[in-house]
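Note that one protein chain of the assembly has been removed; the remaining protein chains are unaltered in position.
So that you can tell them apart, the chains are marked A and B in the order they are listed, and the count of residues begins at 1 in each.
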Amino acid sequence: MWQFFHKLGSPKWFYGIAGRFMPWLLGLGLVLSLAGIVWGLAFAPQDYLQGNSYRIIFIHVPTAFLAQSVYMMMAVAGVITLVWKMKLADVFVRAAAPVGAILTVLALFTGAVWGKPTWGTWWIWDARLTSMLILLFLYLGIIGLSHAYSDEKTAARAVAVLTVVGVVNIPIIKYSVNWWNTLHQPATFKLTEKPTMVPEMWVPLLLAVLGTYLLFGWVSLYRMQTEVLRRERRTRWVKDVIAAGGGSQLKSGGA
Amino acid sequence: MAFDSFSAFIIMEGHGPYVWTCYGVFFLLMALITWLSVRDRRRVVRTQQREQTVASPGQTDTVRNERTGGGFQRIPTSQSESISKS
Partner (left out) sequence: MGQQQSLSITVLDPVTTSPGLFQSMVAVLQRDLRLSIRQKQDLLNPLLFFVMVVALFPLGVSPESEFLKEAGAGILWVGALLATLLSLDHLFRFDYEDGTLEQMALQPQPLFVLVLAKTLAHWLATGLPLVILTPMLGMMLFLDGNSVAILCLTLLIGTPVLSLIGSVGAALTVGLRAGGVLLSLLVIPLYIPVLIFGTGTVMAAAGGSDVSGHLALMAAMLMLAVILAPLAAAAALKISLSAS
């Protein structure tokens, strides 16, 4: 366990192991998410209430799900940065924050477009959409703060504090927004509430969720590798990788 | 197949535009984040390659080898291999 932890501290080890995982993540992720999406778009039965517009669920739920869990992962990484000062945790936060923000934008956009045929308006101050909007603000704050500092170490620790403070607030925000929502529009038809989802609907949804998770894994590892290359550019092994064109795989001879 | 024909699949009983916009934007932004990531990687690699070729002599052994070799391109020699292994 501790050996694994120490190995994680070695950027070169990380680079190699990430390179070994990435093709699998990309391949499986593409297959699963495309299978889920094609199944959901063309083969899943129609929803008796919402008609075909519910087919947006196969990208709305994965992006919304992922956007929230990416924030949680960043908060965990933030704790690791603060407590163990592990550099890779901060590399992850830097790599993941823009991806998380884009996922949040996607979840908001698909939610809004879904709202048009369902509620008749593009935007509704529904509890889920509003929470997602606040999550987007949190992401933007993190990205803004991480770019505001010129010193990398300071930025890492400041961002870690901010993500941890944010994650403490997320349950409070969720609770308050839900409460506010019931206060203002009592119990309307909820977007993603699915009391009776047949397997033909939720299996492709599950595939799409799994697939996007794997794809996120791939893109974040790729971005982490880039950040590692940038930070460790003075070391010998990075110079070798750069000279070889900066590919994601470490040559077995160099490892 | 939940639809009778391809045109029915596209139209989706009037919900087509909403569904297809969502999927379009989804793939667009996914492509955008991938493109941005690849561009970042290329940028890092390119600036480092440039720095390595113009690096001052004597900074590292590999660079000195290249200098004495006359060319600016990095040539994997047996000497540099053994150094990187040690």
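By our rule, a contact is a pair of C-beta atoms (placed from the backbone, for glycine too) under 8 Å apart; a residue touches a chain by one contact, two chains touch by 3 or more.
Being a predicted model, the structure only gives us computed values, none of them experimental.
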Which listed residue (A:65, A:123 or A:149) would be found touching the missing chain in the intact complex?
A:149
Which one touches the absent chain: A:57, A:177, A:209 or A:228?
A:177
Which residues does subunit A use to touch the chain missing from this display?
82, 134, 137-138, 140-141, 144-145, 148-149, 151, 154, 157-158, 161-162, 164-166, 168-169, 172-173, 175-177, 179-180, 183
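Please note the rule applied: only the chains that are shown with their structure count from here on.
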Computed distance of Cα centres, subunit B from subunit A, in Å:
20
Residue set of subunit B touching subunit A in the complex reads 1-3, 9, 12-16, 18-19, 21-23, 25-26, 29-30, 32-34, 36-37, 40-42, 44-45, 48-49, 51-52, 60, 62, 74, 76, 83-84
What does subunit A use to touch subunit B in their complex?
37, 41-46, 51-53, 55-56, 59-60, 63, 98-99, 102, 105-106, 109-110, 113-114, 116-117, 215, 219, 222-223, 225-226, 229-230, 233, 236-240, 242-243, 245-246, 254
